[in-house]
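Partial view: only certain chains, each at its native spot in the assembly.
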Amino acid sequence: MASDTNPNSSSPPSEPEHKIKFWNDPGKRALIFQVLLVLVLGGFVWFIVSNTLSNLEQRGITTGFDFLSQEAGFGIPLSLVEYTEASSYGRTFIVGLLNTVLVSVLGIIAATILGFILGVARLSDNWLISRLSALYIEIFRNIPLLLQIFFWYFAVLRALPSPRESIEFLGSFLNIRGLSMPAPVAEPGFNLVWIAFAVGIVGTWAMTKWAHKRQDATGKIFPVGWTSLGLIIGLPLLVFLLSGAPMTLDYPELRGFNFRGGMTIIPEFVALWLALTIYTAAFIAETVRGGILSVPHGQLEAASALGLPKTRTLRLIVIPQAMRVIIPPLTNQYLNLTKNSSLATAIGYPDLVSVFAGTTLNQTGQAIEVISMTMAVYLSLSVLTSIFMNWYNKRKSLIER
Amino acid sequence: MTDAASNTGEQLMIELRDMNKWYGEFHVLKNINLKVKKGERIVICGPSGSGKSTMIRCINRLEEHQRGDILVNGVPLTHDIKNIETIRKDVGMVFQHFNLFPHLTVLENCVLAPIWVKKIPRKEAEATAMKYLERVKIPEQAKKYPGQLSGGQQQRVAIARSLCMNPDVMLFDEPTSALDPEMIKEVLDVMIELAREGMTMLCVTHEMGFAKTVADRVIFMADGQIVEENEPHEFFNNPQHERTKLFLSQIIDH
Amino acid sequence: MKYELQPTLPPPANTIGVIGWMRKHLFNGPLNSIATLVLAWLAFTLLTPVIDWAFFSANWAGTTREDCTSGGACWVFVGQRIDQFLYGFYPREETWRLNLSFFLMLALILWLAIPKIPAKGIAAVLTLVVFPVVAFFLLTGGVFGLEAVDTHQWGGLSLTLVLAVVGMVASLPLGVLLALGRRSEMPIVKSLSVVYIEIWRGVPLITVLFMASVMLPLFFPEGMSFDKLLRALIGITLFQTAYMAEVVRGGLQAIPKGQYEAADSLGLGYWQKMIMIILPQALKMMIPGVVNTFIALFKDTSLVLIIGLFDLLAIVQAATNDPKWIGYATEGYVFVALVFWIFCFSMSRYSQYLEKRLQTGHGNRA
Amino acid sequence: AGTLDAVKEQGYVQCGVTSGVPGFSVPDEQGNWVGLDVDVCRAVAAAALGDASKVKYTPLNAKERFTALASGEIDLLSRVTTWTLTRDTQLGINFAGVNYYDGQGFMVKKDLGLTSVKELDGATICVQSGTTTELNMADYFRTHGLEHTPVVFDTNEQAATAFDTGRCDAFTTDLSQAYGLRTRMTDPSSVVALPEVISKEPLGPSVRQGDDQWFNIVKWSLNAMINAEELGVTSANVDEMKASSENPSVKRLLGGEAGLAEGMGISDDWAYQIVKQVGNYGESFDRNVGKDSPQNIDRGINNLWNNGGIMYAPPIR
């Protein structure tokens, strides 16, 4: 009964061959099924496409993207890039897209901050804080967002005074038309400030490295946070003052009906931003709470036993572990917020759906093109997010046996 | 009851011929040859990771082998769904973790496959099931859910569930290793009785007492190969290979 | 030496009772004490006017806006319009059909939701198969001597419920198929499922609704047309299916591999295995997730306002435009918010309760 | 298959209307649609199916309307829509006539004391998105070198509400609608219209291109209403007229001349049905926007051509 050590074949061979009736072979079955599926699906797509084409032709609707270069002829109240009535429809796409991005990014930032505060507050040992935070969460996540957008819009409008009775502070004016603030206008010497700012950022980076090194070497802990703040904000400010403040402020002024000059934040933006922030923060708070609770209590005890103070424990032990749990649902919330910003159309904030898939579509009648472009934008955002999420998950997953 | 595999006159239940299996690039089973006659009781042992589970899972096509042949009751295991179905009806399997269906009662667990696979009327299937539940000594638990039973009871239900399909062979993959010591015995008792009644059995286990009591042959595996194959008395008292000796010394120490 | 038990003493007074509780929960440490006081003050100043407006100085009785005199909320408005808010333009004599469907649904849901009531399988079949058919004939009529009610007369809360419930019931089986597809070993099936799911999850619902409401006929041969409500439903269902598929996938992943193997080794085929072994277990684990997506869907139905269907929010908005009731929009919106909140909050509570139960009550049957 | 066949088969006309412009199309408290535009839908249904009530209304906002029509979602768009060249040529639709000659105007709060649009330099103006109104306003301010900030909303009601709360200094839309929307404001008397009418807004029903039969039905349904007024046929006297009138024009209108409607594929009494069930144009106008309605809009240029207006329909013969 000897057994020789078999030579280790390095790689497996292909399947052993037997004659099998093809309908009994799962591999072939799967193949046939998939070919059929592709055929049916392809047929369906062909059906749709050919119908659409013939319908379009029959109704005399021209197709193509030529319309993007035609003059739009309508105004948009808020735009981050140069836009006038004489700009093209293509431009309205950019304007709408940027406005969507603007409200989404600002919404994401605010919702994250508020959500984290609420999530932590929900876990506070102060009963009142945790109850109030729970109250907030339960109220705002259980009411449709559209309703909340209406609410904030009309609440904001009702609460604000007319332009003539504006609330004035620091050269800014708050009224029903929005918040008009002085806009900085750079003068020739202002470039120095930009340079100082750049220096501040590089300095912060260098300082962080140095502080790390020094701590490694001497054990002394350097106040990195405060110093960074000083470098990034203080330094440019200092340069700005020393160089004789080479900047004028373009103050808003009440001329005629409205404030002119300066910059204005319109109430539609404020309402949408508030609603998105408040709504999403409730969900983020729950995510954060779940993440923090997922860190076992033993970790906190071990950190205390080692003498780590509460804040350090939070930064070094709890947050890194909670983040693994928090990040995936958090990215989903970001995605939801971005998609939800399309509700802007209900209150007249000029986002992509409102400006492009709304007015532009209506003026040009190019439904297929406009809607596909709009959907493609949201889809790419979501695909990018998923890619990021997978990458992050891989990078941060706990290493185990 | 010596080398049964060379005895070709009797009916072969299971036959593995130069069977090989890879997990990706990893060669788990190397040229396995094994013949099991009807009514034979075989115990398989060996160190962890030696491929015992993989081997018996191949026999039931829970894993696919890549080279060589596996024949059960003369039917070759290939991609052919018909053959796989036939073989699964003939082969019962009991797992380490019972794998009872938690959403079904004990009785429902037992009649499910007879009704849906063998197309037996429910009445009849239930009668058979009760018979086997009596055999494993828990007829009174028939209406309970698996979650309400102890581990030993659950494993006995799992055995009864397999028996309800009237298999020709039973495969056991460490049926007692997830159990508390008190419960091991009740399961082994059932298995011993089964063996006495002449069921063909392939059993991966480290319960050497069981091997000594019922096995016709003991197979020792290491590194994906069958290293030694002998009748229990010889196997335990007079192991041939160094590897076997080492293994037995560890088992007995422990 | 005999071992003697020392007496059990009550704890120091300041650690128990109301004072102990307050010390522990409200005033542990100076910072917390300040936070408590500030928050309590804030909550008080913010909430009292709201409560006063909504209750104490509110107007409850009357028939016209002239009856709203006290300066608080004018609930008279809501009271006068409540029929429209609930039933839309459904013929008044026929509203019993809406009520009946609603109570049937409520009964079925209670049957499903309360763990003690047995025969969940029957209830599930009734809810998913029988009820939709019954409700369909009840609501649309035209048979059994029921007057036909066209879908454009539907509206209000009942339309909201129709949208949400149909979207949910229809997306469940589709979501299951899609989730199975995503876990399939067939590469084309798998990638098609992934593409479907990612596309629908990536676009905003209002663009989907827009497509369904005005662009759909473009895709079909001339003359082929569906009811507008039906198209909104199709849009919502396709959208919801993608979300549902992800919930189902989560449930499928939670089923131990051993269950698949045991089913295989008993000789069960793929569909037998799925339908009898895997899905029943997975569905149970999915319920919290399903309820959560239902809440999301329920809230999202309010978007049909943008495509001109008169759901609860839309109909209230239309009512606030009535010159006879100008100025009472707030009451209308508060009413809508409250209705949505009650539905969503109770559902989310239920799903939390289920989650807890699933965590603790392993193995036992719900 | 033509639209008429489809309409006959499904048994109703799918008509796109506004989601609520008083006088033109609004649901009343029972959910029945009424208004000048609605009457066009009803007239078409009366002509095509013999029953004015066989209409299914699809409320649309301005942004959706052309897509809905072009896609086939509706058979007929009768939704305060301005007839323009590009709409006729680029959107795949055809206008079938004019049922209201309108012009764009501006509403402002009385206490501003404004007397002209030209004084609106720098103003914030609420407007509905996707309308000619939006474009006209942009043109007007551009040509006069004035600045303005548009705030655009999905629907006219929203724009009006926003104006009402003070979000905008002015609110612009077609004057006909402006009066209707004013009734919904908190204090209607504090809102006035500026005298300028900055554009021509011929409002009328439209249909998809490529179906001349249906186009004709809609066109002549409208013309029949106008002709009926001109001929003095009203819903009240139509039976009598049909029976006794000797006027050949009236006879032709009311189906006295067989085969006249054959080209349209509808029955000969089509116009009789319209007048009987819907009424003539004047009746419809008075009932919905004119002297019998809360808006009480003057007939003005919408009067018949022989009555000082420009409402003029080609003869039926």
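Per-chain numbering from 1; labels A, B, C and D assigned in written order.
Rule of thumb we're sticking to: a residue touches a chain if its C-beta (ideal position, glycine included) is under 8 Å from a C-beta of that chain, and two chains touch if they have at least 3 such contacts.
Quick caveat, the model's predicted, so the values are computed rather than measured.
S.K.: Counting across the entire structure file, list how many copies of each shown chain there are.
M.R.: Full-assembly copy numbers, per this file: A x1, B x2, C x1, D x1.
In the analysis below, only the chains that are shown with their structure count from here on.
S.K.: Spell out the chains that contact chain A while also contacting chain B.
M.R.: Both-contact set = C.
S.K.: Where the centre means the average of the CA atoms, what chain is farthest from chain A?
M.R.: B
S.K.: In terms of C-beta pairs in contact, which of A-D and C-D ranks higher?
M.R.: A-D
S.K.: Centre to centre, by mean C-alpha position, how many angstrom separate chain C and chain D?
M.R.: Distance between chain centres, rounded to whole Å: 41 Å.
S.K.: How many angstrom lie between the centres of chain B and chain C, each centre taken as the mean Cα position?
M.R.: A distance of 49 Å separates the two centres.
S.K.: Once you find the CA centre of chain B and the CA centre of chain D, what distance in Å lies between them?
M.R.: The answer is 83 Å.
S.K.: In chain D, which residues are in touch with two or more of the other chains?
M.R.: 64, 67, 70-72, 154, in rising order.
S.K.: Considering chain B alone, which of its residues make contact with at least two other chains?
M.R.: In chain B, no residue touches at least two other chains, as defined above.
S.K.: If I apply the definition of touch given earlier, which pairs of chains qualify?
M.R.: A-B, A-C, A-D, B-C, C-D
S.K.: Could you please specify the touching residues of chain C with respect to chain B in the complex?
M.R.: 256, 258-259, 261-269, 272, 276-277, 280-281, 284, 362-365
S.K.: Would you pull the chain A residues touching chain C in the complex into a rising list?
M.R.: Within the complex, chain A touches chain C at residues 30, 33-34, 37-38, 41, 48, 51-52, 55-56, 58, 125-129, 132, 138-139, 141-147, 150-151, 154, 335, 339-340, 342-343, 345-346, 353, 357, 367-368, 371, 374-375, 378-379, 381-383, 386.
S.K.: Hey, which residues of chain A end up touching chain D in the complex?
M.R.: For this pair, the touching residues of chain A are 55-56, 58-62, 73-77, 85, 154, 157-158, 162, 176-177, 255-258, 260, 266-268, 345-348, 350, 354, 358-359, 361-365, 367.
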